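For reference, the structure I am asking about is given below.
Of the protein chains in this complex, one is absent; all others appear in place.
The block that comes next holds subunit A.
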Amino acid sequence: MRAAALLLAALAWPAHAAWTWSEPLTVNSVQGSAIFPHLESANRQGVAVSGGTVGVVWEDNRSGSPQCYLAMKSATAANFQPETQLSKAECYEPVVMALGAGRFVAAWEEAGKVHARVMPGGKTLQLSKTEAAQVTLALRDHTLYAAWAEQAGRFRRIVVARLALKGDTLSVKSAQPVEAAMPVDEQGWPALAVAGDGSVTVVWEDRRHRHTVPMVSHRPDGRQFTPPARLTDRKSGSVDGLGAGTGAMRPTLTAWGEQGIAAVWLDKRDFLSGYDVFAAFDTGTRRFGKNIRVQDNFGDNMAQWHALVVGDAAGRLVALWDDARDGTPDVWLSEWEGEAFGDDLAVPAATGPGGQSDPVATLDAAGALHVVWLDRDEAAGARIRYARAERR
């Protein structure tokens, strides 16, 4: 028995050895059995680190309707400050981006349109003129972009905007649909990244092929987006006259290295084992290469959910998701090791009995990984939890 325990400990050692984790903190100050916090957003941008200050955004219904909140914690503080409510009307899917020096820009859907605001301070700006949702942000060299899914006739289409920031005041400098033509089916869940050369890449879910396909376009010249291409290397088409193709959803993006872009999404090409986590890389050519499965074989026969990717200019790249391979949902991560993704590692404080799910994450300027997730407890209510990890 002792030998078996030692063997298990030895096998588990690399997982714990890879990262040194802080003690987890609770982010949301109000919990309850009928309060439901959510970390869902386009590109899963629920946490950012600005000059050492951590900012976390989420939505919950504590006030009787869904509202969006931001909580912050300085590097030296032991706990998060009580959260600030961002919205006044029904609010969903907030995102946050670091502006530096402890400042953030948050964006969200409120009353059916998308909005943004610099925090702390700043006034709320309505980004979309018409019905829109699923807003996301990207920043490079003081240039700020937003993308969202906007109603255009019967369907939504993807719009990318360049925002101007003067002091704490935001304004929309330009807003442009990725395609000028009206959409022929639903588009949604955009993710944005700005590469080292300043080109903007946008991915999104697209149903023009009668099933959900992550599509990609980039804007190399600051003016026009390229015609959409598939992010996935799977073709559409029926099987024996049935269906239109396998599903793939919720693409996420990150700038990576000096010129690269990395994408991660949920993919059902192996339709008997649920969604798997897949990745693709654009090394600077502005074309994504072959698709790579992220999770290891231990997660192969299990559905993965809530996947995202975070990277930095130094070339670090980490994918995170949740799955229930150990019986209940836990948060897992895998790091890019140059030619493949490494072994799946459990986030220590986001594993074990109960449900830990819905990760959001970011890498800070020093390469530390900041992870936020939901820790579900039906009786006490869900907690939003945070932990920081440094590479050993």
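By our rule, a contact is a pair of C-beta atoms (placed from the backbone, for glycine too) under 8 Å apart; a residue touches a chain by one contact, two chains touch by 3 or more; residues count from 1.
Keep this in mind: contacts and distances are computed from a predicted model.
The complex lacks one chain in this depiction; which UniProt name from "Sigma-70 family RNA polymerase sigma factor", "NADH-quinone oxidoreductase subunit NuoE", "Osmoprotectant transport system permease protein" or "Thioredoxin" does that chain carry?
"Thioredoxin"
So which of A:Asn61, A:Gln176 or A:Thr226 would be touching the chain we can't see?
With A:Asn61, A:Gln176 or A:Thr226 as choices, the missing chain is touched by A:Asn61.
Determine which one of A:Arg210, A:Lys235 or A:Arg287 touches the chain that has been left out.
A:Arg210
Specify the residue from the set A:Met249, A:Ile292 or A:Ala313 that touches the hidden chain.
Considering all chains, including the one not shown, the answer is A:Met249.
Among A:Phe80, A:Phe225, A:Phe288 or A:Trp305, which one is in touch with the chain left out?
A:Trp305
Residue by residue, what part of subunit A touches the chain that was omitted?
Subunit A touches the missing chain through residues 34, 36, 38, 40, 61, 66, 92, 133-134, 154-155, 185-186, 188-189, 205, 207, 209-212, 236, 238-240, 242-247, 249-250, 268, 271-274, 302-303, 305-306, 324, 357.
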